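Missing here: one protein chain of the complex. Every other protein chain is in place.
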Amino acid sequence: MKILLVNPNMTQAMTDRLAAVARRVAAPGTEIVPLTATHGFPYISSRSEAQIAGAVALEMIAGNLEGADAVVIAAFGDPGLKAARELFDLPVTGMAEAAMMAALPLGERFSIVTFTPLMSSWFLDSVEALGLAPRFAGLRTPPAAEGPVADVAATMRETLVDLALAAAREDRADVVIFGGAPLAGMAFEMGPDFPCVAVDPIAAAVMQAEMLVRLAPGGACKGGLARPPGKASVGLAAPLARHMGGG
Amino acid sequence: MKILLVNPNMTQAMTDRLAAVARRVAAPGTEIVPLTATHGFPYISSRSEAQIAGAVALEMIAGNLEGADAVVIAAFGDPGLKAARELFDLPVTGMAEAAMMAALPLGERFSIVTFTPLMSSWFLDSVEALGLAPRFAGLRTPPAAEGPVADVAATMRETLVDLALAAAREDRADVVIFGGAPLAGMAFEMGPDFPCVAVDPIAAAVMQAEMLVRLAPGGACKGGLARPPGKASVGLAAPLARHMGGG
Amino acid sequence: MKILLVNPNMTQAMTDRLAAVARRVAAPGTEIVPLTATHGFPYISSRSEAQIAGAVALEMIAGNLEGADAVVIAAFGDPGLKAARELFDLPVTGMAEAAMMAALPLGERFSIVTFTPLMSSWFLDSVEALGLAPRFAGLRTPPAAEGPVADVAATMRETLVDLALAAAREDRADVVIFGGAPLAGMAFEMGPDFPCVAVDPIAAAVMQAEMLVRLAPGGACKGGLARPPGKASVGLAAPLARHMGGG
Amino acid sequence: MKILLVNPNMTQAMTDRLAAVARRVAAPGTEIVPLTATHGFPYISSRSEAQIAGAVALEMIAGNLEGADAVVIAAFGDPGLKAARELFDLPVTGMAEAAMMAALPLGERFSIVTFTPLMSSWFLDSVEALGLAPRFAGLRTPPAAEGPVADVAATMRETLVDLALAAAREDRADVVIFGGAPLAGMAFEMGPDFPCVAVDPIAAAVMQAEMLVRLAPGGACKGGLARPPGKASVGLAAPLARHMGGG
Amino acid sequence: MKILLVNPNMTQAMTDRLAAVARRVAAPGTEIVPLTATHGFPYISSRSEAQIAGAVALEMIAGNLEGADAVVIAAFGDPGLKAARELFDLPVTGMAEAAMMAALPLGERFSIVTFTPLMSSWFLDSVEALGLAPRFAGLRTPPAAEGPVADVAATMRETLVDLALAAAREDRADVVIFGGAPLAGMAFEMGPDFPCVAVDPIAAAVMQAEMLVRLAPGGACKGGLARPPGKASVGLAAPLARHMGGG
Partner (left out) sequence: MKILLVNPNMTQAMTDRLAAVARRVAAPGTEIVPLTATHGFPYISSRSEAQIAGAVALEMIAGNLEGADAVVIAAFGDPGLKAARELFDLPVTGMAEAAMMAALPLGERFSIVTFTPLMSSWFLDSVEALGLAPRFAGLRTPPAAEGPVADVAATMRETLVDLALAAAREDRADVVIFGGAPLAGMAFEMGPDFPCVAVDPIAAAVMQAEMLVRLAPGGACKGGLARPPGKASVGLAAPLARHMGGG
């Protein structure tokens, strides 16, 4: 099975980190194909950036469809997720959606912890989009990120663990999701003393993709998420223009 | 007051039609500045197209901000609306959102009527996004559009009126919204026999923009819709890159 | 265009204040006709008072319909709003409903700030009635009103601004609505340092009325808000009895 | 125990019918005191009429409080219910609310059947007010009432039973509420063949009042339903003016 | 009227306490038949224990149906309530459901106070099951129970009253429900100074049962809660096996 790991951010180090965790949890026969955006933004953190990067993700998928069995959109706010499900005939998963769905059977309420308040509104949109507000115990962030984004899992570790503990103890979260690509893998490092369950979004998204390939290899391609009819376009990247044109 | 009427579709005839209705309802001192997309799609009808056209809308706004007091995104599914509110320091309205909000004080339940089933899923997203499902009496469309999109208000008129009547009589809609840019102006043509209220989306969006300019000329620029910090980018249209870069 | 500004309270000073703000935002051709209740209560602040004052509002409208294009019910809890929409063939708006609807395109969450806790339950009913609980960041009031009600915008100014700041900072409100007729105009006085958007309810209600006159001059008169058949009555004010009797 | 049965309609025959059913289900020591409105409308069927009749109900209660232990507002849409709970220090129940609450432990979904479509919107408000939309299987009415309102239980009996059967069979209702004062007692006449449970609103309201007198004899008089401070008024019926004035 | 008071816990002292309160509020002709579980747990406090004790409750009902008019499941989380309604042709009430329903006409928001945090999740399930989250002001418990469970109404009295006061003052509860069988009767002991309404669950459940016997003596036996067809079983207590087998 070949899964495209589509990082719509331009930071290669982030893709590497995500791919490493993805490979650790993937089944033996699964090949992870990491892709890094070549235009857009170094790191997306808002709805306006996600509007643009979601379109970039569609280009990246269209240009690498050959032989792919599934797609993971590897940015926590899931830019372009619904559009990709509409457009491509294979399963597409997103880090935020997959992590929240994995949290449901593991507890009654989940929290999200991330490293900067800048992404709060965008992340909260994902909770709303899935209709999970009744199960959501809140978002906790530090006042600001410290140091380079790619390093926060190391440099801000203590702060992030404290936020997760506060989510468990004060917000009554049963599950904590460490949201944001730079925190990939961090959930697996919580020890047995951690008083709630920690969920890793990229791991959840990869395993959900593997599951969907077995359950529904053609993806979500009919009815409400039907592929629109072929349509001419101007200015799109060639593979996407071809795909959307019905080619 | 200067309002940008941003049509993220590439069809000039559609912009002309929208601008004509906009000018008819605008207050004496309001100048309507119509803009038509120069790339993207002739006519958007799906989430994947809206993902791309929403980014195009951001470019169009960034390139024409000078002297503008408000923006109307002139496509019924409101592509890029939330992103634009985040990014620009002036009021931004959308045809779907404004039409639904205008419907609320005019009845208990509203319906949407449009000319093709292809846009159903995308339009329903707008209802969900505003949390208006409890007030929504449903969407009615013909089995397929007939003839050129730009002409449907004329060619499909009888069909569309029949759908509106069915919405009122069978679905208990008090208000019918004629959704989709090609139907601009049609609501004003329903006679006194029409058994419910018909709402015109572009008129609603323009007048809502005028109202917001008076109430909150800086737009929705703080808190949950705060403008993200300046950020470098690659491949964006120059004015948008400059704006998002903090320039 | 002639808009009845119906103050169902008996305090003339309050009507004057409301009319002044209304005239400031109304379009050039709009005439504001202020009306003050001649029976009922000096100032409504509860559901039981609103039950009675809502009926008074209906009388006031019925007695002044001649030549009117729209009605604004000028008390924040919107007494008699739904009944008036049912009964009269022209657009009717309310301060609470219009303010909350204006808040929606300006932010993700809104708060209400008022000058006394006595009106809390009644005001919260308005939030529920519009189904806006998911967008509501809470109500903040001082422990008690200070001095004459008509003067609180001046005497309690500092306290009210502090409550608005707390709503923005602690409750994550993007928009603050200053609720209650005695606070009319206050939102326009917040300076550029104010960290969120302030919305003025009477301004919103007047401009919404202007908009609805253009969109649907006959008001919300069919379907779920249909005018009931003519019916005999005993003890009603003459113009209302005549109107409800089908006259 | 003395229960005021407050009919805010002016039709004495309706009060008699309601009182007869109330006395049939009341506990041995319970005295039913029927009151008929002396002004307002012969029969309320809309929100505008209920706005006025709810104020009439408050007058009727204020004028007959002496020795009363509880109040039943004996019109199906519960005019003035929340206001009465705020104002008076004893339990107050309403026919619609009590019937819907009695339906909950008797089935998963309930329907309302009534004799005229004119009351539909008003009755649906009661469902919304209790937040019971998820348990509501719908409202069924004939196209129009036939004959004098006071006689419909007899003249329209077959039609009404057919509507109840349709609610059970087509709408999957487990419980049918016969709504509207003229149908009082009808639920008790459904035979053992009736395929779902029929609930009588006035019976439910009287027994709920008896229960609340034992559980909370002071009624709902604090917090969110606190009695407003005494306030001067003009034009109110004397006992109500005295009561609201703090007398 | 004969009401089975089914305590699915094995503690006789608790049954005695519940029966005493039940008899105090029951109507003159009502006979309360208390039953104590002979297997299962001394005191249920979790979903897993309720899964088992709910089945025990079904056995207890099936073995004592002869001559019974209604059943009260006398444990606050209502174990087996929905199953019992499905299975038996008479009204069945539960302490949690009945208390919450009694709270609704007595205030806008209710809180639950209990003596141990161990039951929190289970009790919160009851709130969700009735769809009452919008009316729920929260659950307050001490950090841990003190002394024998059967005595907590006495030994922890001051703590529990303080929690109730905090619910009223800090959480804006209008009604406080003292949840948990060992607190039966406590609500009636709150003095006139208590700033909100206190509701006793066993009293509410018994009076609700009396009411339902009059409204619908056959219970909730059709449609969505229809009795399943007779079915063979292995290992069930004989009367339950017989009842479920169609005997």
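So that you can tell them apart, the chains are marked A, B, C, D and E in the order they are listed, and the count of residues begins at 1 in each.
Going forward, a residue touches a chain if its C-beta (ideal position, glycine included) is under 8 Å from a C-beta of that chain, and two chains touch if they have at least 3 such contacts.
On a predicted model such as this, the values are computed, not experimentally measured, just so you know.
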For this session: Decide which residue listed in A:R23, A:R135 or A:R157 touches the omitted chain of the complex.
Result: A:R135
For this session: Pick out which of D:E108, D:D125 or D:D200 touches the chain that's been left out of the picture.
Result: D:E108
Seminar exercise, completed: The listed residue (E:P142, E:P195 or E:G224) that touches the chain absent from the view is E:G224
Exercise. Looking at A:R85, A:R140, A:R227 or A:H243, which makes contact with the chain not pictured?
Worked result: A:R85
Problem set entry | Interface residues of subunit E (partner: the chain not displayed) | 10, 38-42, 45-52, 54-55, 58, 80, 82-84, 86-87, 118, 120-121, 124, 224-226, 228-229, 231-236, 244
Exercise. Residues of subunit A in contact with the chain that isn't shown?
Worked result: 25, 27-28, 85, 91-93, 97-98, 101-102, 104-109, 130-132, 134-135, 168, 172-175, 187, 195-200, 203-204, 207-208, 210-212, 214-216, 218-220, 222-225
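Note that only the chains that are shown with their structure count from here on.
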Exercise. How many hops, at fewest, get you from subunit C to subunit D via touching chains?
Worked result: 1
Exercise. Greatest Cα-centroid separation from subunit E: which chain?
Worked result: B
Exercise. Between subunit B and subunit E, two copies of one chain sequence, what rotation angle (nearest 5 degrees) aligns their Cα atoms?
Worked result: 180
For this session: Between subunit A and subunit C, tell me the centre distance in angstrom, where each centre is the average of that chain's C-alpha atoms.
Result: 44
Exercise. Distance-wise, how many Å sit between the C-alpha centres of subunit D and subunit E, to the nearest whole number?
Worked result: 28
Seminar exercise, completed: Where subunit A touches two or more other chains simultaneously, the residues are 121
